[in-house]
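Take a look at the structure below.
Let's turn to subunit A:
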Amino acid sequence: MSSLRIDPSSATPIWSQIEDGVRRLVASGALKPGAAVPSVRDLAKDLRINPATVAKAYQRLTDGGVLTVRRGDGTYVADAPPAMSRAERTRILREAAGRFADLASTLGVAREEAEDALRAAWKKGANS
Partner candidate 1 sequence: MTEPLRVEGLTVRYGRAIACRDVSLAVAPGSVYALLGRNGAGKSSLVRCLLGEQKASSGRTLIFGANSWTTRREAMARTGVVPEEPDAPPAMTPRDLSDFCRRIYPRWDAAAVASRLERFGVAPATPFGRLSRGQKTQVQLALALGHAPELLVLDDPTLGLDPVARRALYDEIVGELADRGTTIFLTTHDLAGFEGIATRVGILKDGGLLLDEEMEALKARFRRIRYANRLTETRTAFGTELDAFEAVRVQVRGWGIDAIVSNFDEAAFARFRAIDGVDEASAEALPLEEIFVALAGEDKGGAA
Partner candidate 2 sequence: MTGFFAIARREFRQHRVVLAAAAVASLGALAAPLFADGNHGALARAMIAFLGAIVFAAGIAIGLGATTLAPGMATRRIGFDFARPLSPSAIWCGRLAGAMLLGAGAALVLWVPSSMAGARPPWNDLWTAPEPPVAWPLLALGGFAVLFAIAHCASLALRSRSGLLALDAALATLCGYLVWTAFSRLPVYRAEAPWLRLAVGLAVAAGAGCLTAGYASVVRGRTDARTGHRALSAVLWTVIGAAVLGANAYAAWVHAAKPEDLREGFWVNSAAEGPWLTVSGPARGAEATFVFDAAGGRFERAFTPDWRGPVLSRDGRRAAWVQAESEGPYPLWTWRLDVAGEKPLRTRILLNSYPYLFVLSSDGTRLACWDDGTLTVYDLEQQRALASARIPSGDRQSLGGTFSNLEVFRVYRADDRSIDLLQLDVRARSLATLGRIEIADGLRFFLADAQGDRILTLGSRTLDVRLFAANGAPIATLADAPAEIRWPAFLPDGRIVLSERSSGNRRLRVFGSDGRVGAVAPLPPASSISLGGEVAPGMLCLGVADAEFRPSAWLADLNAGSVRKVADDLRPVTTPRAIPDVGSEATKLFYGPRNESLVHFDPLTGERTVLLGAR
């Protein structure tokens, strides 16, 4: 989970950022089912945030079936995490798309050029 980054100044609450981040990592396969996730203490230290915040995110993830807690052993990705709901996926995708479009219009770029850039990035991402 070294790629999990949170932005304290973001409009989204930190626990939400953690939750979303973990879900994304699980959905993308970066976190395999059954893999260990850092303890609340360690993640809080790494991210320099209140452990209660991490605990809240972990609780929601556990409630949502993404993570499981094994007594005395730690926290792990669930064996069968729910796939991200369609609506959730669409929301996140639309949000990111909206940011991309705003950026393009600020640069004064036409739709075709923006689409080209998108296609190139997609190719690159798929190959990685």
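If you want to know what made the cut, all candidates are chains of the complex that A comes from, given by their letters.
Everything that follows uses one rule, which is that contacts are C-beta pairs under 8 Å (C-beta built on N, C-alpha and C of every residue); 3 or more make two chains touch, one makes a residue touch a chain; residues count from 1.
This is a predicted model, so every value here is computed, not measured.
Enquirer: Which numbered chain among 1 or 2 touches subunit A in this complex, counting any copy?
Expert: Answer for subunit A among the listed options: 1.
Enquirer: For the complex, give me every residue of subunit A touching candidate 1.
Expert: Subunit A reaches candidate 1 through residues 6, 8-11, 13-14, 40-41, 44-45, 47-53, 102, 106.
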